[in-house]
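Have a look at this one.
Let's turn to chain A:
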Amino acid sequence: MRSIGLAIGLIAFAATAQGQELKPAVVFDMGGKFDKSFNEGVVNGVTRFTRDSGVAVADFEVTNETQFEQAHRRFAQRGQNPIIGVGFSQGNAVKKVAGEFPNIRFTLIDSVVELPNVQSVLFKEHEGSFLVGALAALASKTGKVGFVGGMDIPLIRRFQCGYEKGAKFVNPNVEVLANMTGTTPAAWNDPGRGGELAKGQFDRGADVIYAAAGGTGVGVYQAAKDRGRLAIGVDSNQNHLHPGTMLTSMVKRVDLAAYESFKAAKDGNWKSGIRVLGLKEGGVDWALDQHNEKLVTAAMKTRIDQTKADIVGGKIAVHDYMSNNACPN
Partner candidate 1 sequence: MAALAAEPPAGIVPPAVSLIGIDKRFGAVHANRAVDLTIARGSIAGIVGENGAGKSTLMSILYGFYAADAGEIRIRGRPVSIRNSSDAIALGIGMVHQHFMLVDTFTVLENVMLGAEGGAVLAAGLRAGRATLERLERDYGLGVDPDALVGDLPVGAQQRVEILKALYRGAEILILDEPTGVLTPAETEQLFRILRTLKARGTTVILITHKLREIMAVTDRVVVMRAGAVVAERDTAATTIEELAELMVGRKVRLDFAIAPCRPGPVLLKAEHLRVRDGRGVVRLDEVSFELRAGEIVGVAGVSGNGQTELLEVLSGIRPLESGRLTVGDRVVTAEAPADPAAMRALGLAHVPEDRHRLGLVTAFAATESSVLGYQRDPAYVRGPFSDQPAMSRHCAGVMERYDVRPRDPKLRSAGFSGGNQQKLILGRELNREPKILLAGQPTRGLDIGAIEFVHRRLIERRDAGCAVLLVSVELEEILSLSDRILVMCGGRIAGQLDRAEADERKIGLLMAGAQGTAQAA
Partner candidate 2 sequence: MSARPAGLPRWVDVGLIPACNVALALGVAGLIVLAIGESPWRAIRIMVTGALGQGEAIGYTLYYATNYVFTGLAVAVAFHAGLFNIGGEGQAYIGGLGVGLAMLALDRLLPGWLLAPIGLALAALFGAAWAAIPAWLQAYRGSHIVITTIMFNFLAAALIVYLMVNVLIAPGSMAAESREFAPAARLPMMHEVLGMVGIKVGHTPLNLSIVIAVAAGIGVWLFLWHTPLGYELRAVGHSERAAVYAGIRSRRVVVASLCLSGALAGLAGLNEILGVHHRLFLNFVAGAGFTGIAVALMGRNHPIGVGLAALLFGALQQGGAELAFEIPSITREMVVVIQGLVILFSGALAYWLRPSFERLFARGSG
């Protein structure tokens, strides 16, 4: 909520032709609407928008990646406007179709298309990961923390890099153990392997593990619960999954991105360009609620809040892996 105001530090202008009916649409990623994390976050934002505004939202789930372009084009032809593309895989499709339909507004989440009718929404996952990394290092008694990534792609390395930097920030001697689940999209939904990787890291001495691995994370959390260690959730607030085990969650507010895009279109102040949602904009954050308040001491909370303020204030610059495809020491 607080980020609505923050996000719009810019001059609003109406891109909608006034009087035209608002017909928003969403094209979901391969994971489908009910993936318990990324796409479902968008669904939550869309549901909230429909509830608040009474405007119905069309949506489409693709069955293969070549359908992205077709889906956007079909929506555009039907006059759906604005259209949200969920996920970085849709970048090329949005680029193509947005070029063909300059009067339709597109919002692309997690990737950038530089066209006058496209709003690109990025998240500073490294900032959020930095915070939970710091919290992991503070909570660790062994001085070893773990990371389990999903598919080995630059985006996940960005999570990993931010996490490492955060851990080292509060404890320069901390050791970070890291594994990727796999190199295919199957790595997003392999809880069995996630559990095995987590157990391996626990055996090597880690006592907090951050899973940035979609459905694979469920296995990581279960392993942490079984071993009596701690785990950190990702994307949505997963603290409720295992109270007492989930140290925190790195939340990524895709729901907000979707909600705000539609809301802005309705209010006539949707605008194109790149929106980067970091800690400052409330796009990423760490989650503290009744499920994990017992795990987070006052000292830890103070330290993390301070770190967050420093990042927001620019005193700490978190390295973005994807700026140079590297995570320098």
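One rule holds for everything that comes next: a contact is a pair of C-beta atoms (placed from the backbone, for glycine too) under 8 Å apart; a residue touches a chain by one contact, two chains touch by 3 or more; residues count from 1.
The candidates were selected such that all candidates are chains of the complex that A comes from, given by their letters.
In this text, all values refer to a predicted model and were calculated from it rather than measured experimentally.
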Given options 1 or 2, the chain of this complex that touches chain A: 2
Residue numbers on chain A that touch candidate 2, as the complex places them: 32, 58-67, 69-71, 73-74, 77, 88-89, 91-92, 100, 110-111, 152-155, 183-185, 322-323, 325
